[in-house]
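In this view, the complex is presented without one of its protein chains, the others remaining in place.
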Amino acid sequence: MPQMNMVQAINDALRLEMKRDDRVVVLGEDVGKVGGVFRVTAGLYDEFGEDRVIDTPLSEGGIIGTAIGMALYGLLPIPEIQFGDFIFPAYDQIVSELAKFRYRSGGEYPSKLVIRTPVGGGIRGGHYHSQSPESQFIHVAGLKVVCPTNPYDAKGLLLASIRDPDPVLFFEPKRIYRAAKGEVPEGDYTVPLSKAAVVRPGKHLTVVTWGAMLYEALDAANQAAQKGIEAEVIDLRTLWPLDIDTIVESVKKTGRVVVVHEAPKTCGLGSEVVALINEKCFLHLEAPPARVCGFDTPFPYTLEMEYLPLAHRILPQLVTTAQF
Amino acid sequence: MPQMNMVQAINDALRLEMKRDDRVVVLGEDVGKVGGVFRVTAGLYDEFGEDRVIDTPLSEGGIIGTAIGMALYGLLPIPEIQFGDFIFPAYDQIVSELAKFRYRSGGEYPSKLVIRTPVGGGIRGGHYHSQSPESQFIHVAGLKVVCPTNPYDAKGLLLASIRDPDPVLFFEPKRIYRAAKGEVPEGDYTVPLSKAAVVRPGKHLTVVTWGAMLYEALDAANQAAQKGIEAEVIDLRTLWPLDIDTIVESVKKTGRVVVVHEAPKTCGLGSEVVALINEKCFLHLEAPPARVCGFDTPFPYTLEMEYLPLAHRILPQLVTTAQF
Amino acid sequence: MSATNPTQETKSTNAGSAAEPKSNGGTAVQPTQRGALPGVIHEPIRVIRDDGSLDPAWDPKLSDAQMVALYEQMVRTRIIDERLVTLQRQGRIGFHIGSLGEEATILGSAAACRPQDWIWPCYREFGALLMRGMPLQAYVDNMFGNANDPVKGRQMPDHYSGKPYKFGSVSSPIGTQITQAVGFGWAAKMRKDDLVTLVYFGEGATSSNEFHNGANFAGVFKTPTVFLCRNNGWAISVPAHKQSGSQTFADKAVAYGIHGVRCDGNDLLAVYAATRQAVERAARGEGATLVESLTYRLSGHSTSDDPKAYRKDTEVDAWKSKDPNVRFRAFLDKRGLYDDKRQTTLEEQTAAELADCVKAAEAAPLPSLESMFDDVYAELPWHLREQRAELLAGPRAKGHGH
Partner (left out) sequence: MSATNPTQETKSTNAGSAAEPKSNGGTAVQPTQRGALPGVIHEPIRVIRDDGSLDPAWDPKLSDAQMVALYEQMVRTRIIDERLVTLQRQGRIGFHIGSLGEEATILGSAAACRPQDWIWPCYREFGALLMRGMPLQAYVDNMFGNANDPVKGRQMPDHYSGKPYKFGSVSSPIGTQITQAVGFGWAAKMRKDDLVTLVYFGEGATSSNEFHNGANFAGVFKTPTVFLCRNNGWAISVPAHKQSGSQTFADKAVAYGIHGVRCDGNDLLAVYAATRQAVERAARGEGATLVESLTYRLSGHSTSDDPKAYRKDTEVDAWKSKDPNVRFRAFLDKRGLYDDKRQTTLEEQTAAELADCVKAAEAAPLPSLESMFDDVYAELPWHLREQRAELLAGPRAKGHGH
């Protein structure tokens, strides 16, 4: 099996599906000739031509709005937003239109597309090249949100996202675009949506996380293990609808949970995970569910490694929660 | 003291502040001659002229973007978004610009404005005239969010919002625009931001709510009282930064909490309230914190009274939580 | 030109008062001066002359039968519109947003589409939807939001969806349909399907983000799109001349390298001709056209609006005298193609048909509780299954008989 990084795996998935399904088109700023600023769509323009790999004008609203129209016509557009931070000019098209189209038309117009965009910090991108906007979309009924952490999942989840009947936001943690490497099968396979992965089994407490912070959580868990604390680390993979069963099963076992995410803490997905755990397995809780998150400030430039919930910030919380 | 409804009280606050502070300008769609589609700005155009009460082109991005510019110049704009549902074309200006301006400029450019907009359901407005988008803004660091429930608070909170140094989203629950009436002092007074009101004292459980649902929660609490359950009902008034002390004090007393809000449940502010309670007073909890919210669907038209978390849906949860 | 527009009237006044620009060597003329723009037909197209003859340059050459049929659609639309307002006043429906005075603009343009062309609506185009074949009963069910409503009672009245009739889905946020319609037609072009998309919006919507995005993408990708701007003089209380500094709305075509054309929006044949030319051009692969149809909203913005608060009766009366239905009837009369008897019969039939539909709609059940959770996703995820179960097991809201 070939070794790939995330960029290559996503590229591979796109190529595979574009060959398999001629409804698939890719569009966005700089996705064509140059293959995207992170080179995720590299080579597709040459292989599939400018009608299926489209460089657009500089307008996210235009990209998503026309992609919705294409989808209504029967194509399967995979627009790229150059950075997750630049998705907001298209927010109205996504939350008012894309999310509600099937519902509001009484089922007449399913509007299926997959929006790919790099998210997260750790690349010295400051305010506007670092954010993790998942909860701003999860709150809106009708959208699915996916976030892979490794090349195998990236390819399999992207193929599953494309074939899923609902609109999907596919968030790619850019910090690990090239750092996360692994074996990726050639050819077709999918990783099912809404199934989390228990990446590290453990019995003392549960860590729920996703994206680039998975590696920080694992790092912290390994350090905690040296103190005799065995953390079970869950990679959500699909952020919404999330895999409640895997979370609940783990928390019922451990009685303790820490949620780790990059996005600002307040009204982040972490709060929803905590609230759901309260509803589903309150009586199993032996310590207060805790969150280690980005601080409630804009994403800073110089101090980004202090801002992010890296292993050094996760570890103390694992200890506190385990010893509560 | 004169009797007023919410519309009159807000209008009164605007008039008062426009007289007192000539930096204040009001702008938006139809806010001028016709005084807004809910008549909240009625009479201001005649009194202050078209330079201070400005009918704009149909563009929320233009309204907020120019208002930010005015604020940077030193004016104090109070833009109106005709319905909260139509705030999303301006989402980028609000979350990427307004929220971050002071921070990103190292404090050089505080960008102070108050965005007023009617929110919430119950007026047969369907998908696009009913939503409650608070959590989509609370997640973004730098914004304050206020939501009054009665004319006295509406006037006092609006005056406090205008005089507060930070950008404020002032959400007006349109269902009670005219239904909520009460005595409102003439002249100047403020109701402080970030202070909740304990609207109904009780000892068995705590209800945290805001906006039009306050009245439903009170209705349910009164019905519960007939079953011997005394609910303490807290009206948040300022949704962010919320009054954590009042919540925690109450929950420490009651050990039980139900959060009620109109917005969809998932990643709503209710999840944050639950997560905070977990962090602040977990050991006082005697029952799982619960949420009664709008369902995770687009806001429906015909079935809106089934969608909303009205008294008939709140009451069973109060009983369940109290008897847990 | 009888079909002048309040916008333009105000603008000429503005033009007079504007100061001269410094002209040191440049070739610029005043932005407020009228001038020929590349690709834009400025002088509004008008086809029906006062004497009942047709301008041969633009005569779309419809048969007598076609013209009568179109007239009958206009009348039918008008009657349904007025009746729905009454129903709203009686509290039997919650809301209506109509097309009083804009019938020629809406039906003339929709009729100019070929059967394979798609229509992307704003919210005043129920007449076009009915002409496209949606049964009146389905439309009325939508007005009542009952179980038979094609959108399952999920949206406000007049927020219909008509896929079987090659007709889009209405949503409230202004302008969003414009970009979508561009993408829809673009997809058809990629597929080499012979298909044009006609998208409706008001002149107020030209200020929206999505007008800009849609028109810009249309220009760059030469999509087969007809942008049908109903310039009805008002965006709720905001007059057209406060919506934009451009001389005309058709001028905006220049910014995107698409064609622009203005037409007398109260002249059914002018609207037809202007749209038809745009449809044919798009079908030939020559790109998009922005059609500005000069008309007037004779009613309030919707049943929620009282236009007396912001505009003068004299203005409304002036436009009433240009009523598109009356004008077309007069034209048909001159040609001996129509008479009062036929009109009375049509009106009575429509009223009766509508009354039956209303009766049926009022008798129909509300959408089921379960239906609230369908179609959010293709299948119900666990959280919606739980929420549905909670709703079904819990007590009912007052006044809900489920």
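Each chain carries a letter (A, B and C) given by its place in the written order, and its residues are counted from 1.
Going forward, contacts are C-beta pairs under 8 Å (C-beta built on N, C-alpha and C of every residue); 3 or more make two chains touch, one makes a residue touch a chain.
Note that the structure is a prediction, hence the values are computed from the model and not measured.
Could you tell me which displayed chains border the chain that was left out of the figure?
Taking every chain of the complex into account, the missing one touches A, B, C.
Which residue, B:109, B:189, B:282 or B:324, contacts the hidden chain when the whole complex is considered?
The one listed residue touching the chain not shown is B:109.
So one chain is hidden, and I want to know which residue out of B:8, B:41 or B:59 touches that hidden chain in the complete assembly.
For the chain that is not drawn, the touching residue is B:59.
If the hidden chain were put back, which residues of chain A would touch it?
Touch set of chain A with respect to the missing chain: 29-30, 32-35, 37, 55-59, 61-62, 85-86, 88-89, 124-129, 265-266, 295-298, 300-303, 305-308, 310, 312-313, 315-316.
Touching residues of chain B against the unshown chain: what are they?
Touch set of chain B with respect to the missing chain: 25, 51-52, 56-57, 59, 61-62, 65-75, 77, 89, 92-93, 96-97, 100-110, 141-142, 144, 165-166, 194, 241, 244.
Footprint of the hidden chain on chain C, which residues?
18-19, 21-22, 24-43, 45, 55-58, 207, 209, 211-213, 216, 218-220, 222, 242-247, 251-261, 277, 280-281, 284-287
Assume only the chains that are shown with their structure count from here on.
Using mean C-alpha positions as chain centres, tell me how far chain B is from chain C in Å, no decimals.
It comes to 35 Å between the two C-alpha centres.
Any chance you could list the residues of chain B touching two or more other chains?
Within chain B, residues 85, 88-89, 127-128, 266, 295-298 contact more than one other chain.
At least two other chains touched by the same residue of chain C: list those residues.
Touching at least two other chains: 149, 154-155, 159, 171, 173, 209, 376, 383.
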